[in-house]
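Structure incoming, see below.
A single protein chain has been omitted; all remaining protein chains appear in their positions.
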Amino acid sequence: MTPSDDLEAKLALLEWKLEERIKELDCIHSITDLVEQPGISLEEILQGIVALVLPAWQYPEVACARAIVEGQEFGTENFRETTWKQVSDIVVRGERIGTLEVYYLEEKPESDEGPFLNEERMLLNTIAERLGRIIERKQAEEALRKVHDELERRVEERTAELTKANETLRQQSQAIMELSTPVIKLWDEIVLLPLVGVIDTPRAQQMMERLLQSIVETESRVAIIDVTGVSVIDTSVAQHVLKTVSAARMLGADVIITGFSPDAAQTLTRLGVDLSAMRTRGTLWTGIVEAFDLIGLQVVPRLEEGRR
Amino acid sequence: MADLTKIRVVLENSRDVVIARGAGREVARQLGFGPADQTRLATAISELARNVIQYAREGVCLVTDESNGHRISIKVVVEDHGPGISDIERAMEYGFSTGGGLGAGLPGAKRLVHEFDIESQPGHTRVTIAMSRPRV
Partner (left out) sequence: MIIPILRLKDVLLTSIQVDLTDQEALDFQADVLRMVSETEAGGIVIDITALDVVDSFMARVLNDTARIVRILGAEVVLSGMQPMVALALIEMGRELVGVETALNLDQGLERLQRLIQERTSGHGRPD
């Protein structure tokens, strides 16, 4: 062996080693690319990695690989177990959860570890270690997604609850509105609508419609609207009352308004509301007496025996 | 059930006036308007449709559902190709009439609804009325 032969041999060895290193680097790069694909699942990563490791081995044409993670197997298409294998553990948070394995399908010359090289051992360990970290990250992502989904579900649930509560509230306020406008059948042919509290235009409108309907339903010739309990009667409300009085008359019924306070009467007159068009009485009591009179009845004391 | 989002009634004789107001009432009822609003709308349509028969002989009445998530709304357009209204301002005055009516038609209809719009020129008159209430 000449020195030049020796040099040439060394050079060829170096070149081969370099090529092997490049194959390893390529392998690691392609794994990085795979893992960083957005939205890729752990299963897809494992299936991809077993295919990506093969070109980095010395005899890729007869190599096959498999990853086993938590009992699930991901092998290359040509995978088959043989006696020539290299195995590395996959460890997540200090716990062995699976293995990454490379097999040669046929016998190859003996090398550092069976037919395998020391460099291949190191590469397999590196990839297995990376796989461990990838699984760890994916599991964390999965947990996070679950928390997020759970949160979203709860927000949806809460929103639905709130919508329902809102609906209930609205129905209740409608019911209260109806409750607060009771039309009472006071006597045969007499109905009473006692107004209480604050009356806004929608409520006034609704009450007046109800009163007109009650007049017809109960066939009442007289309706009494008692405004004693109303805190403020503005022009709009007064107009609704006036309108109702006219409509009731058109139906053939009379309306008596009772309980106008002197202040309210004065204010409304000043605002140009003509109260003289209405039949008004100071108190509910005098209003009822007038109502009886209108339907041809009168209240008389009972004639009791022994009474003088 | 018929599609109630849009109903078109051709106005050619006084029977069509009855049909148009009936259609308006029915749509209003289906949308959830109360009996008072149903009657107001039917009465207003009756006034407008009669004007068409009386002054333009024929026209159309279009009833449209304009409701959204918060409000129920109904729109009615009554249109004709008659001579038009020469003085809208006077026509809207209560008691003014050129047709021997009471002169309550247009101003009366306006008082019954929430929105009232009238455009008129010789050959085209369009009256648009609308009613709207919050959903309950």
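What to note about this one:
The chains carry the letters A and B, assigned in the order they are written, with residues numbered from 1 in each.
Rule of thumb we're sticking to: contacts are C-beta pairs under 8 Å (C-beta built on N, C-alpha and C of every residue); 3 or more make two chains touch, one makes a residue touch a chain.
Because the structure is predicted, anything quoted here is derived from the model rather than measured.
For the chain that is not shown, the touched chains among those present are A, B, taking the whole complex.
As for the chain not pictured, it touches subunit B at residues 13-15, 17-18, 21-22, 25, 35-36, 38-40, 42-43, 46-47, 50, 94, 101-102, 104-105, 107-109, 111-112. Although one chain is hidden here, its contacts on subunit A can still be listed: residues 208-209, 212-213, 215-216, 219-221, 243-244, 246-253.
Following the convention adopted for this analysis, only the chains that are shown with their structure count from here on.
Taking each chain's centre as the mean of its C-alpha atoms, subunit A lies 42 Å from subunit B. Partner subunit A is touched in their complex by these residues of subunit B: 34-36, 136.
By the touch criterion given at the top, residues 170, 174, 205, 209, 213 of subunit A touch subunit B in their complex.
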